[in-house]
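Excluded from the complex is one protein chain; the other protein chains are retained at their positions.
By letter and in written order, the chains are A, B and C; residue numbering begins at 1 in each of them.
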Amino acid sequence: MSIFGSDNWAGASDRVMATLTEANAGAAPAYGNDIWTRRAKDALDAFFEREVSAFFVATGSGANALALAAYSRPGGAVLCHPDAHIARDEAGAPILFAPQMIEGVDGPRGLIDPDRLARRLNDYAAGNVNDGRPAAVSLTNANELGQCYTPDEVARIAELAKTAGAAVHMDGARFMNALAFLGVSAADLTWRAGVDTLSLGLTKVGAWCAEVVVQFDGDRAEDTRYRQKQAAMLISKNRFAAAQVCALLEDDHALDLARHSNAMAVRLADAFAAAGMGLGFTPQANEVFAWLPGETAARLKAAGVSFAPWNDMRSAFVPSGPEGAGLYRFVTSFRTTAEDVAALAVALGTNAPAGA
Amino acid sequence: MSIFGSDNWAGASDRVMATLTEANAGAAPAYGNDIWTRRAKDALDAFFEREVSAFFVATGSGANALALAAYSRPGGAVLCHPDAHIARDEAGAPILFAPQMIEGVDGPRGLIDPDRLARRLNDYAAGNVNDGRPAAVSLTNANELGQCYTPDEVARIAELAKTAGAAVHMDGARFMNALAFLGVSAADLTWRAGVDTLSLGLTKVGAWCAEVVVQFDGDRAEDTRYRQKQAAMLISKNRFAAAQVCALLEDDHALDLARHSNAMAVRLADAFAAAGMGLGFTPQANEVFAWLPGETAARLKAAGVSFAPWNDMRSAFVPSGPEGAGLYRFVTSFRTTAEDVAALAVALGTNAPAGA
Amino acid sequence: MSIFGSDNWAGASDRVMATLTEANAGAAPAYGNDIWTRRAKDALDAFFEREVSAFFVATGSGANALALAAYSRPGGAVLCHPDAHIARDEAGAPILFAPQMIEGVDGPRGLIDPDRLARRLNDYAAGNVNDGRPAAVSLTNANELGQCYTPDEVARIAELAKTAGAAVHMDGARFMNALAFLGVSAADLTWRAGVDTLSLGLTKVGAWCAEVVVQFDGDRAEDTRYRQKQAAMLISKNRFAAAQVCALLEDDHALDLARHSNAMAVRLADAFAAAGMGLGFTPQANEVFAWLPGETAARLKAAGVSFAPWNDMRSAFVPSGPEGAGLYRFVTSFRTTAEDVAALAVALGTNAPAGA
Partner (left out) sequence: MSIFGSDNWAGASDRVMATLTEANAGAAPAYGNDIWTRRAKDALDAFFEREVSAFFVATGSGANALALAAYSRPGGAVLCHPDAHIARDEAGAPILFAPQMIEGVDGPRGLIDPDRLARRLNDYAAGNVNDGRPAAVSLTNANELGQCYTPDEVARIAELAKTAGAAVHMDGARFMNALAFLGVSAADLTWRAGVDTLSLGLTKVGAWCAEVVVQFDGDRAEDTRYRQKQAAMLISKNRFAAAQVCALLEDDHALDLARHSNAMAVRLADAFAAAGMGLGFTPQANEVFAWLPGETAARLKAAGVSFAPWNDMRSAFVPSGPEGAGLYRFVTSFRTTAEDVAALAVALGTNAPAGA
């Protein structure tokens, strides 16, 4: 059976499991006062080429909610793409942790269009309290459609946001995939481009359960320490989270895993092309969106391939496909193998790419 | 070095690690649609001798907050002992997840006095909206002072709560220690005594990070499914949490670990007694509160023993100790050994109990 | 100076002031236990031809927030037109009082398109917790563009909402204007068409400060009593609010005032037509949206006419106007006179309609 349902269907990488076993030896103070947490923080500082404030949490929705709450303000709104995870797939979590509006700003390929953002931010310029005001602009990178913002694109949006008094948040649930695709440093894609806070996702790339709220602006750290606890996100045996972070950041392990899953996505895209199936987007990370006739989708299901329809985009920029075809999402992970792709290709009715 | 700082200074039990390794094989659907989650639910149903609704979360504060939010209502108050964890040690988490008041109802040994509870509940009887109204009564069992409510004591409080329209919550961060001490079944200590929802704590007893919100009343389950997601508490790779639950519930593993830590606490209490140190409370779980002269405390610290002062109780029922002595908390865990206790006894100036 | 800035620029009607003076005599119990509150409730029951639950509050945003909070549920979303007041003009108030998402469902003339609503509700049908779920559909009637839903249109939307498990809320900030235009009863436009709760706006029509949350479903009344207090919306000297409600509901006073302001809007629309200016919408309540060349707008401003540009609609259904013209909103009130309209017509460069 080939698994393309989601990258969180994979468990933890072997290195993560080994590090957890190592970290399990002996006693360690709770709530982050342990040597693994220290080591993880060092790894983060090295990864970002500067000192950062870091908060380890168990879920990606939690990371986003905590990151955004730190920059919330009364009457505030978070501006993001209408298909962003925070707007669509978190059941309103960012609203629970801070009472803020989530406003969609559209654009093609799941990316915020900067011109639309500029106009939208301008709506608030009059300072009418009834309008509320922007608190943050949130970018997902790589985004929900497997597309990436370049450092320059981030910088342009960040400049607009800052001018309007809003912070810049990056939802990095697939941040490692973006780095792997873009070939840029973590620093270049974040704080050097104007990002204030990042949800660094490590779960999808190979952890059991480890996400990090990274703040590049130290001013919010003390408040966030308390907010994390009040948000019930402070893990008591924090070395458990920290050890996963160490395993993934040290020796570029996460980046290697991301490169692998990205490569599998390219291979998968080639398989669809070889079978004559169109793609919704050229893959830039570990997600492939393919246009499949209903019978092809049924055939794949019957062959035990897991994947899901993608049929209710809120963006006005819905890609168009062949008559009678539906758009389906396939996600690769660190565990995806060339054999998985080959099996899918066989089920599609061609084995050309798998043999490449 | 003897570690009595907290039971969350210990890592995960060997069985938990082994089960995690086992669970890591292969792919599994995310968000709880996997076979480990199914198996954990079965284990919970067996443990409670009935079908329950179960929600796996990463932190104890999260479990309490989610459990209480399910029974919150406008203008509602949660009544608990003034030294309860939810009132003192969660930085207001239960208030964030539902805007409710936390009201202290005092009693000796960290246990709610039912007569005081009856009077307090009566304050709300007039139905004056300015007063608010009770939403839940929360009992910690074993409580923050290592003391236990018996099933009969739970039942008496539950009856008062129900009559006042309030739900009954049990904070079971050390539930296994209570079961081990009382020698009763999980069913007898919870739903058969009138408990509506339990925060079943598995982290302190031997997990990395696994707490379960258990609801005995199925009516709230559907709402709680959505609330858990909005509360950012739904773990994507849920098999990771479920595997820990399986490891700890199957074959009475957690209960065995709790029996061990309870036994170590008794041994520790004996060591203090042998050294002529008084106790704040007769231990009923894995916590020992000892009255130590300042120089004794300093000597233990110098010997590398970890423990903490316990000096700001909010209860009016503060135990009294010898002149010049302070109250200190020592917590045992599944990893505490007789040698750890013996080393402490040596540092105290006696080795009698350790040799027993 | 002609005042068309907003209907809340007018003060209270003479009858409201007289009733307040009358109500000021003597002492009266606080928090709604007085005879004026009783009398206002009777007037509401008569107005709606059934017993209702009524909560008197000071602001329209408060009425909407309280009304919606009563039907909120975990992970819930309120679906409304993207240009609805609750989505755009309340700085996120509905989110503060219950942590819920506000989702736009578009349609022409500021009215939700039922087909789009049906599709949007269908997105939730899978019961995936990440999606959240609909809690309420909110209709503004008369809406922000001065347009009305007929009872049949309300009923169609209500049926869709109910089928999806969502409640139906009507924002009736200009409810009296809708009744006056449609010529239907309050019952026909609300509960008989499936509305669960109404924000009955009396401030814009002639009160100082009186809005009523009306619930047609008695099940939520007790919770709402407490919620209103916790929401800081319970007015201590409640007879003050109740007296205004009495003044406006008794003898159809509010309806008479609404008829007058609607008639003034028609007269105003005629004035624009006579001057060759196009309208964004055919007025159905007390709002007129006119396309004005920049110089015309400037001329009106110079003549002391108050009004405001309407230039940042979020709907995709923006009406189109003549090249170089902008859309401006003019609102009439119970105090608008034929002379006010005539003065505007003169400033526009024609006096034909005023003389009609």
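Keep in mind that, in the parts below, contacts are C-beta pairs under 8 Å (C-beta built on N, C-alpha and C of every residue); 3 or more make two chains touch, one makes a residue touch a chain.
Because the structure is a prediction, the values reported are computed rather than measured.
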Identified contact with the non-displayed chain, of C:Ala231, C:Ala274 or C:Leu292: C:Ala231
Contact residue for the chain not shown (choose from C:Gly92, C:Gly194 or C:Pro283): C:Gly92
Touching residue (missing chain; options A:Gly60, A:Gly75 or A:Pro283): A:Gly75
Of B:Gly62, B:Gly132, B:Pro151 or B:Gly280, the residue in touch with the unshown chain: B:Gly132
Contacts of chain A with the absent chain, listed as residue ranges: 31, 73-76, 99, 129-130, 132-133, 223-230, 234
Footprint left on chain C by the chain that the document does not show: 3, 5-6, 8-12, 17, 20-21, 23-30, 58-62, 64-65, 90-93, 95-97, 203-204, 208-209, 226, 229-237, 239-241, 306, 335
Chain B residues touching the omitted chain (full complex): 74-77, 88-92, 95-96, 99-102, 104, 123, 129-132, 312, 316
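Note that in this section only the chains that are shown with their structure count from here on.
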Angle of the C-alpha superposing rotation, chain A to chain C, to the nearest 5 degrees: 180
Fraction-based call for chain B against chain A, same above half, different below: same
Approximate Å spacing (C-alpha centroids) for the pair chain B, chain C: 50
Averaged-CA centre spacing for the pair chain C and chain A, given as whole angstrom: 41
Whole-Å separation of chain centres (CA-atom averages), chain A against chain B: 35
Junction residues of chain B - those touching two or more other chains: 226, 229-230, 234
